[in-house]
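Every protein chain except one is present and positioned as in the full complex.
For clarity, chains are labelled A and B in written order, and residue numbers in each chain start from 1.
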Amino acid sequence: MRARIPRSLAFAPLLAALAVTSTSPASAAPADGRGWLGEEMPLPLAVRTAQDLAVKAAAEKQYLIFNLLAGGKLAWDSGDFATAATKWEALLRVHGLDPEIDKVMRPLAKEARGRAGGTASVPAPPVAVAPPPEFAPPPPDATEPAPRAHAAGATVSGTVTGGGSHGPGGAVIWLKRIGGETPKPAPARGKVVTQRNKTFIPHVLVVPVGTKVSFRNEDAIFHNIFSLSKPNDFDTGLYKQGATYQQTFKHTGVVQILCNIHSSMLGVIVVVDTPYFAQAEASGAFSIKGLTPGEYELKVWHEAASKLNEQRLTVGPGGVRGLSLQVGGDKRAPQFVPDKSGKPRQSHIGY
Amino acid sequence: MTVPAVRACAVAIASLLVFAAAARAQDTEPEPINDSEGYTPPPETATPLSINGYVDVGFAKAQGDGTSFAPADTRVPLDYGVDGFAPAVNARGDAASTDPGPGRTVNGFLPRSAGIGGRPSFLLNTMDVDFKYTAPGAPLMVFSRVQFLPRFFGLGDGGDGTRVVVEQAFGRLVPFDSQELALSVGKFDSVFGIEYLDNQANIRTGVTPSLIARYTTGQSIGAKLFYRLQIAPLSSALSLNVAVTNSGNFVEVLQPPDANLTGAPVASGRLGYELNAAALQAKLGVSAMAGPRNDQPERSAQQHAYGADLRIAVAGLYLNAEYVRVDEGQGGPKTTSVGTFPFASAFWARGGYAQLAYALALDAGPLRKVTLYGRYDRRHAWFEGYTAITVDRITGGLRLDLWEAVILKGEYLVNRELVGAPTVENNVFTSSLVYSW
Partner (left out) sequence: MRHVARAAFVLGAAALAACEVQSPPRAQLWTLADVAALYANGAPPTDAIATDAGLPGGVALSSMLNKSDPPTLAVQKGWAEGYAVGYTTTEAWTYFDEIWAQPVYIPVTGWAGGAPQNQSTEPIFSVGADSLFYSPFWRMIYVEAPKDAVKSTREILDGNYPLHPGRGWVAALSPFEIGLGDMQPTAGGAITGSGWLDGSPAPFVKFPATPVGIGDDEVIDEVPIFHFVFVNDEGKWAAPAIPSVLGTGPLYSQTPGPIDSATDLPTPKYSGYWRVYNVIVPASGRVFAPAGSDADMALTAAGVNVQATTIQGPEAADPTNAAKVAALVGRVALDPATCFASLAAAAARFTCPYLESQAKIESLIDKSAIVRTDVTVTCPIVSIEGIPVQP
């Protein structure tokens, strides 16, 4: 995948060029050799359109970040730890600060304050909230990557009931934003479906799209795991005890997994394209973290339900607690599971 | 370094820092904010007993009087000179009619009759209930299949009333975790050939069985052993399926399975090879059966059958083909499910079929799959001293799979008498609606 440079940083060369060529007083070299640090706002950029305004806001934001970053470093180098700490603490309060910069500078800011003799007053890590109006981000366009979800945020929790004789455990709940873009989920790591005693463990697994799942055979016999659920169909072929096969699920959907040798083996992988998902415990309890307030479409899937449970949900800043969801129990386990050619098999025959 | 140079250098460094930060941000994915380790139901919630089944309702119309008998044929017995199984109307192989007419004699070489003659009729073919119990903590499964076969009286046609049939009831033990070895004892499917795998209405691609199914798809009581060896480097497997039973593979109307009439069991078995590649699955097998005929009491009256089978599945195309040859010696008083007769004639048969089906998976509302299929059957048979007959059948049909529980099938059978048997009008249109639950 090609690296995509955030738009905010795409102007770095421009900033560099402006810093070099500008003759404004803001760019005049200070007498202490820091003349290339400009601290005066706004930047002298012509604004004739709304887009010019957005560009100027973005440039000023990056300009501010740069000045605080570099200025603090210069102060640190000269032993002025108090100034360094002040500048870096201000840097860490900038809305929308790149997490990588935050990661690098936070400990430095703390140390600077420590050396300056004061207690650290490092602000909390930035949260994904809307920036101040003067630094309003530009309107998104098609080339803009989806915004990242952040761990902090509202939580939706509750209990699923129903599921017939199976009980509610294993129900998959997921949320997608209405009227906005749902953040792209990060693929999960380290997901394993084990074949043990001719069963799939776990029996039901939910993963974000793009997740690589390992199928590991712990039985002393061969297995041949496959799925006919398009477009996530796959076939591991025969593999023996101890061997592992990896499959990346690139499409959303419910993936029924079977063994071509043992017709009693049945499992499910639910692939979702949202970072807001959870799987109910045996009691039906679930919790989904990291949501931003707004309107969401909620869906609940259960292997014993013939239909998805769909509803709208409004998530406020405090999240939603005690949500009660119902799933049906009307769907029976398939009487015949197919072999990998699609031919149904009678499980009592056993081959 | 001059001030402008310092400025340019600092800016360049800042730019590099910013770019580097941006690159690291793209290479390192953030951790998902929600995660799940999956869910496995606790063992105590597993239901050891499962109950499934199906209901098979049909509509059929046979030509003529629904039999394969020629009206002017007065030979005794009438069923030796024709293929009474040809005008089949359902998955059980019931014929539209087996009524030979007044004053005619038959000797039990006949299927069960649906009793509809040549009249178009709806049929309730089978109501099936399957019970499967998987013992917790033990490698044991118990399975039984009970079928209610509604039939009606009164047409003088051999219809024999509603019956309840325990088609199968057996226990299966898998003693070793590391081996694909299973031992079954009870009443179970044949091990001969491959058509028994498809002999239920909700499994079979089409509606009716082949002309040789009567020799290969019977259930019997005894013990069965299955073993399979996987050959991973070749994506292949070898399997052996052997059984020792009361009656072998013949269907119940020809040889009753419920008791051994001779005191000596019948042995049968199949040796199979499977190729389970990703794009192609192919299965080959050879089968054999030997033992006394279980339609009469003499051990010396032997029956032998040999067969070969082939299945290929590739890209939605399914090819099934099977060949069988049967030899039966002359025996004593004959007992079939149709009745008791004074003697069992010697009998030979050679036959086979080839079926090609194409299945297209869809997601068009309730329609999940469309399957188009065709089959060619041929059977050459003769009773000792009687006229040898050769018949064939051309079958074409369409199957629709709706939702996940409903199958609708329709097919047309063109039955032809090529040699020996008098030419009769016995083609059949039949259909089947199967609801599985």
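The rule is simple: a contact is a pair of C-beta atoms (placed from the backbone, for glycine too) under 8 Å apart; a residue touches a chain by one contact, two chains touch by 3 or more.
Just so you know, these numbers come straight off a predicted model, no measurement behind them.
S.K.: One chain isn't displayed here. Which of the visible ones does it touch?
M.R.: Across the whole assembly, the hidden chain touches B.
S.K.: I'm checking contacts with the chain that's been left out. Which of B:171, B:316, B:374 or B:422 qualifies?
M.R.: B:422
S.K.: For the chain not shown, which residue from B:297, B:352 or B:397 touches it across the whole complex?
M.R.: B:297
S.K.: Of B:39, B:54, B:80 or B:226, which one is in contact with the hidden chain?
M.R.: B:80
S.K.: Could you tell which one of B:331, B:351, B:397 or B:410 touches the chain left off the display?
M.R.: Of all options in B:331, B:351, B:397 or B:410, contact with the hidden chain holds for B:331.
S.K.: Where does chain B touch the missing chain, residue by residue?
M.R.: Listed in rising order, the touching residues are 70, 72-77, 80-81, 103-105, 107, 175, 262-265, 297-299, 301, 330-333, 342-343, 345, 383-388, 417, 419-423.
Heads up, the rule we're going with is that only the chains that are shown with their structure count from here on.
S.K.: How big is the gap, in whole Å, between where the Cα atoms of chain A centre and where those of chain B centre?
M.R.: Centre-to-centre distance between chain A and chain B: 50 Å.
S.K.: Once bound in the complex, which stretches of chain A touch chain B?
M.R.: These residues of chain A touch chain B: 3-6, 9, 12-13, 15-16, 19-20, 27, 29, 33, 35-36, 62, 66, 69-70, 98-101, 104, 148-151, 153, 165-167, 169-170, 185-188, 191, 193, 197, 199, 201-208, 219-222, 224, 230, 235, 237-240, 260-261, 264, 275-282, 288-290, 332-336, 339-344, 346-351.
S.K.: Which positions of chain B touch chain A when the two form their complex?
M.R.: Residues 3-4, 6-8, 10-12, 14-15, 17-19, 21-27, 29-42, 45, 47, 50, 52, 54, 130, 132, 134, 141, 143, 168, 172, 174, 177-180, 182, 189, 197, 200, 202-203, 226, 228, 230, 232, 235, 237, 239, 241, 276, 278, 281, 313-314, 316, 318, 359, 361, 404, 436-437.
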